[in-house]
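Right after this comes chain A.
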Amino acid sequence: MMRAEKVGLKLNGRNILRDIDCTVTPGRVTVVMGKNGAGKSTLLQIMAGQVTQGGAAGAVSVDGKAMQDIPSAELAGRRAVLAQSVQLGFPLPVAEVVELGCYARYHQMTARQRKSAVAQYLELLDITRLKNRSFPTLSGGEQKRVLLAKCLLQLDVENPDHKNNRYLLLDEPTAALDLEQQYRFVDLATRLARERGLGVLAVLHDLNLAARFADDLLFLRNGETVAAGPTTKVLTKTIIQETFNVDCLIQPHPCFNCPLITTLPYGKPNIAPALAP
Partner candidate 1 sequence: MHSRFIILIILFSLLAVSLAAGIVTGAYDLSVADLWLALTGRAEELEQFLVWQVRLPRLLMAVVVGSALAMTGAATQGLFRNPLAEPTLIGVTSGAMLFAVGMLVFSVHLLAAFPLWVQQLGVSLASFIGALLTTGIVYRLAAGRGQLNVATMLLAGIAIAALTGAITGLLIYQSDEEQLRDITFWSLGSLSGANWTQVAIAAPIVITGGYFLGRDALALNAFLLGEREAAQLGFSVERVKKRVIVWTALIVGVCISLTGLIGFVGLVIPHVLRLWMGTDYRRLLLYSGLLGASFLLMADTLSRSILAPAELPIGILTALVGAPFFLWLLLRERRKISWL
Partner candidate 2 sequence: MKYFPVFLLLLLGLTACGPSSEGHPEAETTGAEEQRIVSLNGTLTELLYDLGYGDQLVGVDVTSSYPAAANEVPKLGHVSQLNVEGMLALRPTVVFVADEAKDKPALKTLAEAGVKVVPVKMNATLDNAVVAAKTLADHLPIETDKIDAYAASIGSDKQVLETTLEGTEITPRVLFIYARGAKQLMVAGTDTEAAAMIVLAGGENAIQSFSDFKPLTPEALVEAAPDAILMFSSGLASLDGKDGLANIPGISQTPAFRNDHIIAMDGHYLLGFGPRAAKAANELAQQIHVSVTK
């Protein structure tokens, strides 16, 4: 289990995040939700072990071990972060970006092993055809897939026999993706993660994506916890109201076995909701 206990961050006297508890369990998907500036990405960065400057409070542990005691090379095999966006300093071909995933084990592998590993993960994400393309020329969805391939390779290469628990942190994976891509990508990422028994922590904006794919939810507002718990328990009207300041309607989803949330920013209109066809 990856656990954040009473973590917080103070920057220039302002509380970005305060007293947050967050747990990521192997095989489960935890989604963090909240308005812009609620501290979602900050929490994710803290749990990735990437906030080291002063002003950080609380502790993060990975399977009972304090995160700061884990050498960064080992940590690379325990958790991978899919960044919100990646700006390359200089263009790299897709294959080389994916290969970065096995850098922590670079010297234990032969060039041939690395090459076949890259090929395997390109195949897994169905992007073999992009292999020699320059990363910056890809579309947003393609870039995300490449980065996901890199993250999965990074986690798998460290623990080929899946002995250790591993965690995948997705920082707004749907940013810059179109409607179809948003759904497909979250679906793909959570499915691959579940297959591998990865614990997933994702920052999402879309309530319905969260309702569909999250096992656990954490609602943040102004750096503080509104509610946390299994999706079935915390995905309620009051909590959504409290987090996003919008009214909403929660119905059973007509196609999937999950709720369907309709947000009503101007309150409930005075007409009967149209029935789904």
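Candidate selection criterion: all candidates are chains of the complex that A comes from, given by their letters.
Everything that follows uses one rule, which is that a residue touches a chain if its C-beta (ideal position, glycine included) is under 8 Å from a C-beta of that chain, and two chains touch if they have at least 3 such contacts; residues count from 1.
Computed from a predicted structure; not experimentally measured.
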item: Which of 1 or 2 touches chain A - same complex, any copy; value: 1
item: Contact footprint of candidate 1 on chain A as seen in their complex; value: 48, 50, 52-54, 72-77, 80-81, 83, 86-93, 96-97, 100-101, 103-104, 106, 134, 136-137, 154
